[in-house]
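Heads up, one of the protein chains got dropped from this complex, but the rest are sitting where they should.
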Amino acid sequence: MTDFVGRQLVCVRGGRVVFADLGFRVEAGGALVLAGPNGSGKSSLLRLMAGLAHPAGGVLAWGGEDVAGDPATHRARVHYVGHLDAVKPDLTVAENLVFWAALRGGSDGAGARTRTALEAFGIPHLADVPGRYLSAGQRRRLNLARILAAPAPLWLLDEPKTALDTDAAGRVDAAVASHRAEGGMVVMSMHGGSLPEGAVVLDLAAFNAGLEAVGC
Amino acid sequence: MKSYKKGPHPRARGPDIRGAGNIMHRFANPNRFMRLSQRAVPWFAALTVVLLAAGLYLALVASPADYQQGETVRIMYVHVPSAWMAMFCYSGMAAAAAVGMIWKHPLADLAAKSTAPIGACFTFLALLTGSLWGKPMWGAWWVWDARLTSVLVLFFLYLGYIALNNAFDDPARGAKASSILVLVGFVNVPIIKFSVDWWNTLHQPASIARVEGPAIHASMLWPLLVMAAGFTTYYLWVLLVRMRGEIVAGKIRALRLRQVHGL
Amino acid sequence: MDSFSSFLNMGGHGGFVWPSFGITVLVLVVLLVTSLRSLKARESTLAKLRGGATETGRGEATREA
Partner (left out) sequence: MLNPLLILIRRDLRLAVRQGMDSMMALVFFVLAVVLFPFGVGPEANVLARIAAGVIWVAALLASMLALERLFQADYEDGSLELLVLAPVPMEVVVAAKIAAHWLTTGLPLMAAAPLLAVLLGMEAGGFAGLLAALALGTPSLSLIGAVGAALILGSRRGGVLLSLLILPLYIPVLIFGVAAVDAAAGGYALQPHLLVLTGLLLAALALAPWAAAAALRQAVE
């Protein structure tokens, strides 16, 4: 059963040790929730998992294999939702979605999947509206719909429910639950709110207590 | 000067520092360099003073005037070593940037960042002395001679590096971006040299006398070499001083960050 | 050099030789002095910061750079 494991991870940002000797494990169908105060490294850890940044030390392994060995296949497995929503104001909602789906090779039947993705997040009526007219919540829903339009096993969600109303938050939980049911994995950072059932919580504060910055 | 030790903290809860410790040492603990440079700086200083004093004496007093150019040939003893140092520093920056990028060693990036202003000064001096030498020789303050033009372009490459290096809030970002720039620039230097030389011959009436002309007489070679050696030790001296400055600035930044994050 | 004045005159080209050497020495000295001064300034800020840090710090043994 493939799992996603991190061992003795060390993250340095701007000459400061964000966290050290951090380990985690997520298996298929599992969920890992990152908790901890601001600046404890939740976003940094998610970016390390996605491959945007490289750990100063330690190993990230997918199914026992070091991820750094083959970054291209790892990128194909990952969907990353950060704070920015990557919505082009001049493209319509549908065009934004089809672009990202096509880029991930979901070209066959992309039309059908984009419609179901828009319906899953309750914005099918906005398909032909240019991005510049969307509200923050609608942009975030479009960004989340992107990960449904082209399936990938590992979801990395950085505070997905910010700027979302209760209805949208419920849809996020539903999407996460169905993704896990199909054997997918989810790692998400959250500020309170209901935990997905059976989720493992990783408190990052424990990994950066007592660490002095070592002057560069 | 003892190395900066980590404060004691409850073993049970805190993470295992050993793993992080050796990583930190390899990446961010330059104290060994600080100790070595502390000892090396006085030596380079003394060497520079001796070499430059001897060089100036040889250049201004002991060497003969040129039968054609008369006394103005003495300008060569600062112009040529400056031009050499301009090229030498830029290649040094490219090498340091490559090391910094491949082995991710922050000291290499600091070496490149510290070399840039020194190289820029030498390039400026090469241009200035070239112009002061050109006036009596060719009758004009600036001549679009192939070599002088290439040095002028090199000067802009230096300014570009320094500007990009300081254009970011996070110094690590500045270092990485300018490393890529200096590598791209370094690859382009021969292309620029080739095209400027070709452009120069296309528009250049052949009448301008070439500066080197016949092989340099031994009595003129000595001052040149001594001045060049003096410039090199000067470069190493100021390089170490500036690198120490950068490292201390890094420590100040880290301490300020720690205050902000109240670790 | 028979007389100092002819040394200064440099065969009529003194106006070019002396500025070349003069400005070269000037630029090198200025670069050196600014580098040394900025190092000293940063070291004093570091000492001040470290001095300050131990007061507000967690009362551990004082650390020195």
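For reference, chains read A, B and C in written order, and residue numbers begin at 1 within each chain.
In this section, a residue touches a chain if its C-beta (ideal position, glycine included) is under 8 Å from a C-beta of that chain, and two chains touch if they have at least 3 such contacts.
Only a predicted model underlies this, so the values are computations on that prediction, with no experimental measurement involved.
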Quiz prompt | Omitted chain - touching chains that are shown | solution = A, B
Self-check item: Among B:A65, B:L164, B:L225 or B:L257, residue touching the chain not depicted
Solution: B:L164
Self-check item: Residue in contact with the excluded chain [from A:A53, A:V129 or A:A163]
Solution: A:A53
Quiz item: Any idea which of B:Q38, B:S195, B:S219 or B:Q259 touches the chain not displayed?
Solution: B:S195
Quiz item: Taking the full complex into account, what residues of subunit B touch the chain not shown?
Solution: 153, 156-157, 159-160, 163-164, 167-169, 173, 176-177, 180-181, 183-185, 187-188, 191-192, 194-196, 198-199, 202
Quiz item: Considering the entire assembly, which residues of subunit A contact the chain that has been omitted?
Solution: 50-54, 72-73, 75-76, 78, 80, 82-88, 90-91, 95, 99-100, 102-105, 107
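Assume only the chains that are shown with their structure count from here on.
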Quiz item: So what's the Cα centroid distance for subunit A and subunit C, whole Å?
Solution: 52
Quiz prompt | Centre-to-centre distance between subunit B and subunit A (centres being mean Cα positions), rounded to whole Å | solution = 44
Quiz item: Touching subunit B in the complex: which residues of subunit A?
Solution: 8, 10, 12, 14-17, 19-22, 39, 56-58, 206-216
Exercise. Please give the residue numbers of subunit B that touch subunit C in the complex, ascending.
Key: 1-2, 4-5, 7-8, 56, 59-61, 65, 70-72, 74-75, 78-79, 82, 117-118, 121, 124-125, 128-129, 132-133, 135-136, 234, 237-238, 241-242, 244-245, 248-249, 251-252, 255-256, 258-259
Self-check item: Partner subunit B, residues of subunit C touching it in the complex
Solution: 1, 7, 10-14, 16-17, 19-21, 23-24, 27-28, 31-32, 35-36, 38-39, 42-43, 45-46, 49-50, 53, 57-58, 60, 63-65
